[in-house]
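Once you've had a glance at the structure underneath, I'll fire off some questions.
Just one protein chain is left out here, and the rest sit where they should.
For chain A:
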């Protein structure tokens, strides 16, 4: 996730762009702090380009910019300013000042009001945000609209949390009075990925606002636009200056500065397991900041003989093709019980081939483009690996069209468990299918992964559903559904899929720390 500039650089080496060399672009310095961008629906909006610090868009010290490319057309949308180490320092100062202000100690209703307003503003700007997201990330408008709705719903749910943070009162007898307070950790650093630019920002900012923390949020370099637009709404919602700071930048520079910063008390990261490991190390080496990670996955999606075929196939499609497979919890390993294998495979193939792929702005398109050239290349590389490993290509297996980073839905069958395409996260519309016979067998197969983010179970039998759900090593188990999120249901990983949970009551724990107060109630004798 935190790749450097290679995404945009690759564009030029492949010759698909007519533009000048990126090195020159990175030093472009007279970019206005806001540029008009015309969306495919004909409307024009003002896209902020600066760093959002202290409720203002500002220029970075070095005034470098980088380009933002639309994955569905490979054309440049705009440039945005890049945050570097010295800019992170400025943002941290702003966040520290904001944390020391009344923000973290005033009536929580102040925070609730801001969150309610923010939810209302996201809804009022829903179409603009959805179009920005599709333009910048390449996902279909259908998917973007879903993200925007979840964003508003999550902010509203967090509004309700802000005045429901409670400590406890351990009773230890009349000699003492004890209580615990759950206090905000302080200045947080948050680094988010490019697959759900807006929604991942919401999952991070929501609990920050609810708990009274402050933050510096770094967006992914390939998808900075929607979060900058969100920044304008955050300001409008009445969040005080410095509470939320949003910067565009690269992982190796801005991300690194956040993870190693001495004044940041907590870092939350969503992205690849490799980068997550690096963040944790950086946190340990700097100031032992608290770490929560939401990382990769290779989630099993298990179909039992008694499953309802029609509903299951819908969930298999949703599991791997939703958001063009760029979902950390994608159901990328399908296990089908032998009695139903042929039928489900045939139906699944037909359904996958039937999915509308193409221009993300067409109302009936479900699958848009992959988010970047780098991601396109990585997916195509894994498809080649799969072929070379001897898996049977059931459908897809190639790029879709000539322009734009589109990949056809790709199904590999007859895979072996030690194949790279079964073990490694591809993060695209590529799924492997295996056959199994018993519950014990499929549990072993499903759990044989370094990851443990999610899993799917498809069965009509209540005991199978409960037993398999209990035995799966995963932070989320979906039964007869998939990729199905709710603000009140926690999300996060087992194993190398992460630490901590987002959403639900659990998300607050990531941003709070417990203080125990023990008061002696005895007079000197």
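Observations, loosely collected:
Here is the rule we go by: a residue touches a chain if its C-beta (ideal position, glycine included) is under 8 Å from a C-beta of that chain, and two chains touch if they have at least 3 such contacts; residues count from 1.
We adopt the following convention: contacts and distances are computed from a predicted model.
Name of the non-displayed chain as stated in its UniProt record, restricted to "Cell cycle checkpoint protein RAD1", "NADH-ubiquinone oxidoreductase chain 4", "Aldehyde dehydrogenase domain-containing protein" or "C2 domain-containing protein 5 isoform X6": "Aldehyde dehydrogenase domain-containing protein". Residue A:467 is the one among A:389, A:450, A:467 or A:509 that touches the chain missing from this view.
Only one residue from A:63, A:164, A:403 or A:515 touches the chain missing from this view: A:164.
In the complete complex, the hidden chain is touched by one of A:37, A:77, A:153 or A:499, namely A:153. Annotation: of A:37, A:53, A:77 or A:116, A:116 touches the absent chain (contact as defined above). Seen across the whole complex, the unshown chain contacts chain A at 109, 112, 116, 153, 156-157, 159-164, 166, 174, 177, 462-463, 466-467, 487-488, 505, 519, 521-523.
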